Each structure stands twice: as C-alpha cells, then as structure tokens.
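The complex appears here minus one protein chain, its other protein chains still in place.
Then we have chain A:
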Amino acid sequence: MNVQFRDRPEPASPASVKTAIADCDIHPARATKDELYPFLAGRWHAHLETYGVHAYQGMMEGPPYPKTQPNASRRDAWPPEGGQQGSSLSFMQKQHLDPNHVALGVLNPLGATGQGMRNHDLSAALATAINDWQIEKWTSKDSRLKASVVVANEDGMAAAAEIRRRAGDRNFVQVLLLSRNVEPLGQRRYWPIYQAAEEAGLPVGVHAFGFGGNPITASGWPSYYIEEMVGHSQCQQTALASLVLEGVFERHPKLKMIMIEAGFGWAPSLSWRLDKVFEKLHGEVPHLKRKPSEYIRDHIFWTTQPMEDPERRDHLFDVIDWIGWDKLLFATDYPHWDYDEPSRVLPAGVSDANREAFYLTNALKLYGLA
C-alpha cells in the first residue's frame, strides 16, 4: 500500500509554465499592524495611536465590499508562521516564486499605504515608509522582486518628491496609483506625478481599487461584491479617458502607464467611442493632436489578471490583436483569491514569440530590465 499522510496540506503545487515568467502584480502584506513603525518617525506613531487614519472614505481597514475569501486571498496562502497572506517572503518563494519560475515579480502594496488619506502629511510619511519597507523586507532579500513607488496620490507635489527620491534606485520599477481617487486621474492635481515619473523614466501603474470616496460605479454604491468586481473596469475606463482627454500623454510623450487588474477587453470599444466623438468634438480639446485611440495604443500597457474569458478564444485574440501582443504583461495577483495560475491562463494557439512576450519579455522591456 502506498498511502502517505500529511497533517497539514501542502500548498498546491502548480503544473506551471516551464520557462521564466514575469508576474506584474504581486501583493506583499504586513505580518503585523506595526510593521511599518521602524520606518515612520515617532511623531507618526503617536499620531496613528491617538488619531488613527482619516481616509476619504470609510472601510479602509475592512474592505468596502465583503470579499469571497479571507483578506480576498487564496485559502492556501496563509504563511505557516502566521500573519496575513502575502506577508512571508519565504512562503511566497516556496508557494509561488520558485515553482512558477518567476524571474521578475512586481510588488504592488495595497491597503493603508498612505493613499487616499485626508491628512496629506501622514499620507506622504506612510508612502515613504511603505517604500522603505519594500526594500528592507522584500527587494533586498530577493532580487527577483521589484518594488512600486507608492505615493501620496492626492498631493501631487509630495508624490513627485517621493518619485524623485526613488529615481535611479533599481529597487523600484514603477510608480503606483490606484483607480479610485478624489478626481479622475487626468486632472491637474495629479500632473506633478506624471511629470516626475516621466523624468525618472518610471512607468505609472494604475491598480484597481482605491479610497477616493467615490462609489465604484458611475451611479452609486451597488449591493454586491460581484458588482465591485466588474466595476473596476468602469472605474479604469474613467481614469483612462481622463488621462487621454486632459492631455497627459500629449504633455508627456515618453510616459508609459499600466492598467492593472481591471481587464482589457474593453480597451477597443472605449477607444472606438472616444475616436468617434473626438471627430465631432475635438474643438473642445484642441490640446490633443492625435486620435484618443493612438494615445491609448502608444502609452498603455495592460496586466492580464483578470483576463476576459470569452467562449470563443478567437474573440480574445481579436481583442489582443487590437491592443498589441507587445502591450500585455502577465500577472497572477498572488496571493489574492482571483489568482491566475500561469500554466492555465493562456489559451492554445499562440505563437512562441507572442507567448514569450506575454509571459516575460514585454515586462522586461517596459521596466528596463531586458
């Protein structure tokens, strides 16, 4: 009899792709609430303990919609030593980085990182702290991991200062914004961020979520988590239309942006609609010298998790052909529950060149690591 028992189940050992991949959306977490304290001045310890955090919206500590799994994470991702999912480097290595051949992992810290807070001084201090923490706990310990520059997103000047502080530091490969802000992302309060990012040669990632105080939909707060899940794409469309129409890409021709975790199937239709009305209304936005779709195709990259999953794979390939196989960045969203398993995510019928671009080389090129 060849029966082997185990008390605690081993984490799922994925079949995996056999070649190196880039994972452009990994979420590192703090194991304890005070893990950032060593990176914060004593003044802010006292502030946090006395006054706490004043966010633009409630539910910052607990998510605005109940999630389907604890901490919106895989149930097999609890580190054996305790702490939240995503808080252990050694477990992340064992469960994800090693078996999946992750050659590049881009860290996107979420939740109480300083973004979406009304106290802009605290926001800036927390953002700096979370960036120092990413180096100390993650990127200096595993060269596969690269950090995002988290910024005080509602304070353009403070955000630009943080980007300049990190410019040239190869621990960092992008600036991180979230899609739900106080205003649509093309508005001029955010312009110093794009200026500094372009100067630093860092692409700007816009990850779904955020704490700007606005509902996830354009017409109010919906009832269900499933509505939030699809609402992220609406939110991202608003951000992208604003970025294009406010002239951010006209002003910053070298700026690259990445739409993270909001799908990409909507990119062609948004572009077609923008182009159609632009033909008639371009007099309203004379600062634009090109069609909206051209800015989108030239400046925007897209992470794959979540990928739309149409019944006919031809439809998926049609969308990607429009976007460009050179614009997709593979992502798993580890350790979150809607994680994409690398070996299962791409349908058959993709050329070797496109496959390699999809899984690895697009990301290496964009982040200047090729």
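As a working rule, a contact is a pair of C-beta atoms (placed from the backbone, for glycine too) under 8 Å apart; a residue touches a chain by one contact, two chains touch by 3 or more; residues count from 1.
The rule is simple: contacts and distances are computed from a predicted model.
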| item | value |
| --- | --- |
| Omitted chain (choose from "NADPH-dependent glutamate synthase", "Cytochrome P450", "Rieske (2Fe-2S) protein" or "Glycolate oxidase iron-sulfur subunit") - UniProt protein name | "Rieske (2Fe-2S) protein" |
| Full-complex contact with the absent chain, from A:Arg75, A:Arg118, A:His315 or A:Lys365 | A:Arg75 |
| Touching the absent chain when the full complex is considered, from A:Glu49, A:Glu279 or A:Glu311 | A:Glu311 |
| On chain A, residues whose C-beta touches the chain left out of the figure | 1-6, 9-12, 14-15, 68-69, 74-76, 309, 311, 337-341, 343-345 |
